[in-house]
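Every protein chain but one is kept in place in this view of the complex.
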Amino acid sequence: MLLKARKLFWLALGPVMLLLSGLGSPAWAEGDKVNRLYQVNMEPGVTEVGAEIYDLHMLIFWVCVVIGIAVFGVMFYSIYAHRKSRGVTPATFHESTKVEVLWTVVPFLILLVMAVPATSTLIDVYDTEDAELDILVTGYQWKWKYEYLDENGENVVFFSNLRTPQEEIYNTDKKNEFYLLEVDEPMVIPVDTKVRFLITAYDVIHSWWVPELAVKKDAIPGFINETWTQVTKTGVYRGQCAELCGKDHGFMPVVVNVVSKEEYVSWLAGKQAQAAEIAALMEQNFTMDELVARGKAVYDRSCLACHGANGEGGVGNAIAGSAIATGATNGHLDSVVNGVAGSAMQAFGGQLNDVDMAAVLTYQRNAFGNNMGDLIQPIDVYNFKQGQ
Amino acid sequence: MGDHHHGPAKGLKRWLFATNHKDIGTMYLWFSFAMFLVGGAFAMIIRAELFQPGMQLIKPEFFNQMTTMHGLIMVFGAIMPSFVGLANWMIPMMIGAPDMALPRMNNWSFWILPPAFLLLLSTMFMDGGGPAFGWTFYAPLSTTYAPPSVTFFIFGVHVLGLSSIMGSINIVATVMNLRAPGMTYMKMPLFVWTWFITAYLLIAVMPVLAGAVTMMLMDIHFGTSFFSAAGGGDPVLFQHVFWFFGHPEVYIIILPAFGVVSQIIPTFARKRLFGYDSMVYATASIAFLSFIVWAHHMYTVGMPIAGELFFMYATMLIAVPTGVKVFNWITTMWQGAMTFETPMLFCIGFVVLFTIGGFTGLMLAIAPSDFQYHDSYFVVAHFHYVMVAGAVFSMTAAVYYWLPKWCGKMYNEAMGKTHFWISFVGFNLTFFPQHFVGLAGMPRRIPDYALQFADFNMMSSIGAFIYGSSQILFLYNVIATIVAGKPVSENKVWEGAEGLEWTVATPAPYHTFAVPPQVR
Partner (left out) sequence: MQLFADNPILNTVTKLVAVVVIMFSFVFVVMVPLYNVLCDALGINGKTSGERYEAVQIQVDESREITVQFIAMNNEGMPWEFAPSRTMMRVHPGAVNDTVFMARNPLSRDMVAQAIPSVSPARAAEYFHKTECFCFNQQPLGGEQSTEMPLQFIVDQGLPRDIKTITLSYTMFDITEMAEETAATAVASR
């Protein structure tokens, strides 16, 4: 009840009250920014550069407020005092070189003062040298790929997809607090470490943005951009793609999990072990149930957006009853591994490991009423890729 | 010259073969208002979808078509043609010319517009849908990844570019050659001056836009690689070419609005415009600076730091002439004898809200802070303060201001004032909260958003519905005035008005200044 009253109050008076109460962010709960309703200002964030940018932003904001009060003050006084209904006779002056020069020169000087901190902050933003960790960020329609560059070539690579279920987006399920700002696998970086991001794109232009890290850089296909961060506080930081990149531009969030250096080392070791595990799984044969269970998870994350929760199709063709998913395994493998030229169907060969590929194909062949009853094992995928 | 004294032709012919500047101006104004309603309807769809988190009404791909079409229609279909219409009506009357210099070309430049926009709108019914890559149509989303309808979009842009170029050539030719004796350049009303400079900007940059879409066309159909890295091109080149057009375009939209405000404020302050000369110089310097600041739209593409600094400093400089203009308007009001009829209210609204848009513009100019603002709702709020509270408010003021002269009848003042206050409240409720969500991290052009942005978005949508519906009141007021308004007969409709257009009869006769007036 109280909450509802409060909500109504904000709806009615929000903009006015927020201005009067100053531009602090009324943090309702510590930690994840999702809890901060009615945030009206930029975050100082968790990096030194972010704090610098925030200070610069506030400086310019207050300069504008002061000028605004002065200018509008004069105008509203004039509107009050110099109205015909008060019986005034209009003055006849219409120029004054002195005044006009003055209000050309003074703003110019104010701008000069602003340019100094702006320049020094920009130089800091551009200083990418001496990073301890390099991460290659690649924008895809509509997900991010993170590749941790390793000196010995043992790069850790994974995709980061939106985790919010379609049911929440299409309002059949209650939205969770991290709605649209949650991914299946966040980027993990260590705290107090200079991390350099090399940013590029696979298809169209994207833009990688995490407000609390004060990082936004365009991802351009064919070219590489770089930027950096050094986070001073552990936590989960959330952002989104900032450059229109097609249909699901609004559905490719960025989540960065900043952990202690020790945790990072063990996480990295875990990822490397996982890669080794995938390699081992390659040797294994799976049962139908295992493949279907794994395949459903892969499907929901990689296929559902275009092919629908029940394989009914959408942007992509229907999978239920499709000639490809109920046809020869090689044709099915070819479509998914290499994509379909001239259509929105991407080549997933480089995006899914062979185990996941085998699982999702098996799932597609045995779900949505496609009762093929056949299995595709990881080794089949491997052989297909080698033998193409 | 014989037929100059005939009245208008009858029926459809009068409009189809119109060469009279007043008829063509009227057609431009009605066409742009129709486009304003279409673009506004798209905005309502956008705001309805964004009323609550979650996808309720439309699909993401259609949402993208809506944002794209809303931008294209509002910029090229509503705001630009409305000011061209105003120029057609007012420039000959303000400089004492009998008509525009090239009446037949004037007819063409109007009549190619409706087909161009019908073509553009029809793309939404084509296979693969209409343009969904934003009104800035960045490659490769608008080339390699575009729907097939992009070819028609390109053709449409070519045609409306041609229309703008022809219109501008006409305006320059008129201003340079048809001024009445004694009407020296430095005696021209400021509206004529701002349009004169705007027309030059259009002539310079519309061909650049045509070049950009031509390169897209060649990339899509003729195997060139201007914007594709694969063949040695670069998608970022597209952005440079686009914004080399796009930034002057912003001033093309706002300069005539400055002109309108500079006509109206002196009238209702009953005092001459303060600093006429500096107004002219400020307009010219804004126009000049607009050519060297384009890359401030692209701070995040990864420019070298030297480039970033250059564009930042140049952009900050624009605040100087813009400030001069605002100070001049306020000093014009100072010690005047003001009354607050509807046109004046819209102009005061313009000064306040445009200045706020200017402040956020200055903030956006600062490259390091722009890394946080770029492509967020903060930008959306900024440019709507400039485009809507700037261009659209001043256009509305212009219609109320000159409507009695055009049709010889007075609009309903109470209804006009109501229109202003509803617009003002609705506009601010729509766009002020967008500053907040932008700073809090909401990207623009998304069909759905995280929960913490929900309440401000709801406010925004409510405001948009209010602002949108206020336009119906406007339409009603204008039609009611034309049909059954109280007749006015004084040449000088407004007590404080100055200028040649107020020396002719009310309503303005079909042909004015067949004999040029002598200006002292």
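Things worth noting here:
Each chain gets a letter, A and B, in the order it is written, and its residues are counted from 1.
One rule holds for everything that comes next: contacts are C-beta pairs under 8 Å (C-beta built on N, C-alpha and C of every residue); 3 or more make two chains touch, one makes a residue touch a chain.
As the structure is a prediction and not an experimental result, all values here were calculated from the model.
Screening A:V105, A:I224 or A:A273 for touch with the missing chain picks out A:I224.
Considering A:V74, A:V88 or A:L149, the position touching the chain not shown turns out to be A:L149 (whole complex). Touching the chain that is not shown, out of A:F72, A:F108, A:F159 or A:Y202: A:Y202 (per the contact rule at the top). Seen across the whole complex, the unshown chain contacts chain B at 101-102, 165, 168-169, 172-173, 176-177, 203-208, 210-212, 214-215, 223, 225-226, 229-232, 234, 236-237, 240-241, 244, 302-307. Although one chain is hidden here, its contacts on chain A can still be listed: residues 128-131, 134, 136, 138, 149-153, 155, 198, 200, 202-203, 220-226, 337-339, 341, 346-347, 349-350, 385-386, 388.
The rule is short, and it goes like this: only the chains that are shown with their structure count from here on.
Touching chain A in their complex are the following residues of chain B: 53-56, 60-61, 64, 132-134, 138, 140-141, 144-145, 228-230, 234-236, 269-278, 300-302, 305, 308-309, 312-313, 316-317, 319-320, 323-324, 326-328, 330-340, 348, 351-352, 355-356, 359, 362-363, 366-369, 371-372, 374-376, 428-429, 432-433, 435-436, 439-441, 443, 445-452, 455-456, 458-459.
On the side of chain A, the complex with chain B involves touching residues 7, 10-11, 14-15, 18, 25, 33-43, 52-53, 56-57, 60-61, 64, 67-68, 71-72, 74-75, 78-79, 82-85, 88-96, 99-100, 103-104, 107-108, 111, 114-115, 118-119, 121-123, 125-126, 141, 168-171, 175, 177-181, 203-205, 207, 209, 211, 214-218, 220-223, 225-226, 238-251, 315.
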